[in-house]
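Partial view: only certain chains, each at its native spot in the assembly.
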């Protein structure tokens, strides 16, 4: 593993607390490699546990948003926040979730012109507003999403995913976290029709 | 409790999962009231658990930053993010931690002119950069803090507190979380010399 993981290096996996090592081995088995966010954050076991507990609570729960839509929020807001790690790693996951080879790159650059539904466009308008000026969110923003069929709980999900990845984007900038080379070209084989 | 807690209301404490109810009762016993962030986030038990685990990992750990300095980061960055909940609640905590009646209001408006040390000013310059443009952080930012005696681990702490409260600020904006009236005037009795 000669690639740079982050400014704080990467830990010796075998020296990590049991639960963290297991989580890392589990994701390695599933993905074929260990995404650098696991290695970089393992430098701080308590923060690692809280980060992934938060991540899982938002990204793997049931609800009105599909998993692909959650990843759309990550990619669009991370693009605006200029976070290479999140754009590249979650761009790959989005391609897999949506079985779509191009939508991630579209969303990363300018979600306004991506090939998504008007409902997804409204979802991303809201997510970006939470990311850039959450202090201006008011009831009229909720109403726009209600018109697109989102419930209040869905809106919490949209905003919370945006807020959580705002944290993630800032951590990646703070520690110069690097995406694994595997992510860049993963899942690009989907046929665009 | 007639005050508004958040757009999503407040849960019936007795209906909450055991661990969350206990955490809430514990803070109530200590503070004399339940800060609204506990009630507001209890709407989502899994997110509640992750949020406070993350919070505790950053705010109650040992390290090169005092607890008061961690609160300074919260107040200064939350002021810039225009988050009333965090400014008011953590302003109160900061007054207690620093035994200082005025530094919180100074930091909330313009940390550059607050009565703090040059080292603390450098700490806040960095925290604000993480909050506003983490994608521009580079090695020269680390060097400035090294000159003020901060270690790499301290710098992680500074940035991580800023990043975590960036999440918190956005959640507060998303759900219109309101500070308890008790916070505004708490701990203002310290003598300014």
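As written, the chain order gives the labels A and B, with residue 1 at the start of each chain.
As a working rule, a contact is a pair of C-beta atoms (placed from the backbone, for glycine too) under 8 Å apart; a residue touches a chain by one contact, two chains touch by 3 or more.
Quantities reported herein were computed from a predicted structural model and do not represent experimental measurements.
Note on stoichiometry: the full complex in this file contains 6 copies of its one protein sequence, with 2 placed in the shown coordinates.
Please note the rule applied: only the chains that are shown with their structure count from here on.
The angle of the rotation superposing subunit A on subunit B, based on CA atoms and rounded to the nearest 5, is 180 degrees.
With centres defined as mean CA coordinates, subunit B is found 24 Å away from subunit A. Subunit B contributes residues 7-8, 43-44, 46-47, 49-51, 53-54, 56-58, 61, 81-83, 130-131, 134-138, 142, 152, 155-156, 159-160, 162-164, 166-167, 169-176 to its touches with subunit A in the complex.
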